[in-house]
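Read through the structure below, which is laid out as structure tokens, and then see the notes.
Shown here: the complex without one of its protein chains, the others still in place.
Chain naming follows the written order as A and B, and within any one chain the residues start at number 1.
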Amino acid sequence: MIDFSSVADNFNVIYPELALLIGAFAVLLLGTVKRFAGLCTSVAGLTALIALWLAVDQFGTQQSGFFGMVTCDAFGSAFKIIFIAIAIVTMLIAHRFMIVKQIARPEFYALVLISTFGMIVMANTTDMIVMFLGLEIMSVPLYVLAGFARRSLQSNEAGIKYFVMGAFASAFLLMGIAFVFGASATTDLRRIVADFSYIIYHSGLYMYVGIALILVGFGFKIGMVPFHAWVPDVYQGAPTPVTAFFSAGPKAAGFAVLLRLFMFGFEGVAELSSIFWVLAVLTMTAGNVLALLQDNIKRMLAYSSIAHAGYILIAFAVGGEDALSAAIFYSIAYAIFNLGAFAVVVLLETRSGCRSDFSELAGLSKASPYLCAVLALFVFALTGFPPTIGFFGKFYLFSTAVKAGFIWLAVIGVLNSFVSVYYYLRVLKVSYFDRVEQPALSVSYTPAITLVLLITAAGTLGFGLFPQKLLEFAQSAVFAFL
Amino acid sequence: MTLDLVIFLISSVVAVFGATMMITQRNPIASVLFMILSLLAQAVLYIQLGALFMGAVLVIVYAGAILVLFLFVIMLLNLRGRESLGQPSPPISLTVKYALAVLFVLELIMVVKSSFSSDVFADAGNPGVMVMQTDNFGAVNDVAVLLFQRYLYPFELTSILLLVAIVGAVILAQRSRDDDGPVDAASSGESEGKAAE
Partner (left out) sequence: MIPISAYLVVAAVLFGIGTVGVLTSRNLIIVFMSVELMLNAGNLVLIAFSRALNVLDGHVFVFLVLTVAAAEAAVGLAMLITLYRNRETVNIDRFDLLKW
């Protein structure tokens, strides 16, 4: 019989994500009544704030529930905070954009909340089958969000491409999980780690096949080269706030699960280090080189996100606690400045007739100097110039690589950063120095997006000057890594 | 040759045949029907493996519901496979794709085969052979107990997944009054056929 007295304890573990879920249901219900539809945004925002508060409250505790299916360790609860913060920022960015583009629907907020729920489920478990389901709960709303502008052919196409690639990747992932299950008779990473040498000895081959297939599945999800072909298309075609969400949330979630799988679960496989070495080099080089050729800002940011994924993959090759905290640190840093950069792009796109090509930036420094200055800050962070958080993130990542003896990896990383300087600075060159016949259209700020710009700019600069707090956060997330 | 082996051979050949026909058909309706054939054969394999309940579920849910949904959409859009599929992909990329896929299958088979005779399931009696079936293996009762106790949380997660799929499908396919064609149709000059409705 099930012991019902402990049910309440189980729910303790999942309060933050439950709040998100209830918020999503409330939004869906309110959205059906025309009179209340206007409330949806505030309801969604409010529940996300409550969830954030609950998650912060939960941070640092170590709990598990539902027969070990949910594990809320420091690592998981740290990522809870990150995901919810990203969701809040996305909703703030999206509000005005959706109205301007005439695709404002209350369901948007519900989908963002449910997708965030999926990310939290993914990051807060050690059971692979729950990870798979969490991944699906995260992805299905994302497919819909990518195709959210139903009357835009580009958005349709982005949705279909994302869907086909996502479903293809899930099939690989499922096959991988099936083989790992076959090799170890369990899907719980803790039990796999406990019996790792026994499993490898008795059914190592199935285990290796499973691990390889899982790596392919997640490679698609995080846009690792050679599974990156969908990234630029989807980033360009999806509505821009959705793209911002893609580049921050699912990416961080994918890395959270990859970290748990490959730095905890399958840590015993020695060959993985050299595989990740190759993947990291391929991913960052291909991302940076292809980004050089782009004329569309969203496409350029897509390739840059591939390149940044490559930097984070360095941590997988290096391994160990320092690399883990460096990866967490870099994920957070990337989410902050990338969301900021996308907020600027969204703001520019709310001007009429803009498709975020580079040429539209011309004359921006005259028309809106403050926005241009903020954009410059984010570009510096993406490039990795001091004193921004981007510099510190890269410094931390590369220095752990050097310390662990991966000197060539760090050198290639630094060289890649030099390549990236060229295309990032092109943004600034066009907006500051290109001449235009007619002055650029000015942008109209809303309180929401101004708030986002202020927060992300403050984060980029503040954590760049005083990284200690964020570093402690990243290290404490590692401390209780199950 | 035992009966077991005969059943296995027939159903696996049918499953592979159905799948091959499925991807090579031009007419999507035929494609769906071949997929159903393949699924029925797979259900036989499930039952042979002792998964009585899951075999039934596969037929009822997969063949009976999901593929009927496919059929429904094909009928709704009136796709008969007559649509010209245009220029075929450049042969090089096609060759690369086929080569990749074939390589991949070969690799999987090699891996599986090489573990054929090794002691993968040393604990399970004879190498590479299944353990003796316990009574009632795969009965509904046992699956249900597992599903609603240990796997209660993932089970509840699927309810959320289904909810979000419903919401998503409604958002995407719903037709509101202000919908009249794409907004950025400038570059698509291919509306020769008549409208779907």
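To be clear about the criterion, contacts are C-beta pairs under 8 Å (C-beta built on N, C-alpha and C of every residue); 3 or more make two chains touch, one makes a residue touch a chain.
The structure presented is a predicted model; accordingly, all values stated were derived computationally and were not measured.
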{"item": "Omitted chain - touching chains that are shown", "value": "A, B"}
{"item": "Full-complex contact with the absent chain, from A:Phe36, A:Phe67, A:Phe168 or A:Phe196", "value": "A:Phe168"}
{"item": "Hidden-chain contact residue, picked from the options A:Glu107, A:Asp233 or A:Asp322", "value": "A:Asp233"}
{"item": "Residue among A:Phe59, A:Phe97, A:Phe179 or A:Phe262 that touches the chain left out of view", "value": "A:Phe179"}
{"item": "Chain A residues touching the omitted chain (full complex)", "value": "129, 132-133, 136, 140, 143-144, 147, 150-151, 153-154, 156-161, 163-164, 167-168, 170-172, 174-175, 177-179, 181-182, 185-187, 229, 232-233, 236-237"}
{"item": "For chain B, residues in touch with the removed chain", "value": "4-5, 8, 12, 15-16, 19-20, 22-23, 25-26, 28, 31-32, 35, 38-39, 42, 45-46, 49-51, 53-54, 57-58, 61-62, 65-67, 69-70, 73-74, 76-77, 79, 81, 83, 85-89, 94, 97-98, 100-102, 104-105, 108-109, 112-113, 115-116, 121, 124, 128-131, 133-134, 137-138, 142-143, 146-147, 151, 154-155, 158, 161-162, 164-166, 168-170, 172-173, 175, 181-182, 185, 187-188, 190-193, 195-196"}
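Going forward, only the chains that are shown with their structure count from here on.
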{"item": "Centroid spacing, where centroids are CA-atom means, of chain A and chain B in whole angstrom", "value": "30"}
{"item": "Sites on chain B touched by chain A in the complex", "value": "108, 111, 114-115, 118-123, 149-154, 157-158, 160-161, 163-165, 167-168, 171-172, 179, 181-185, 187-188"}
{"item": "In the complex, chain A residues that touch chain B", "value": "2, 21, 28, 66-67, 69-70, 105, 107, 110-111, 114, 117, 121, 127, 129-130, 133-134, 136-137, 140-141, 143-144, 147-148, 150-154, 156, 159, 202-203, 205-206, 209"}
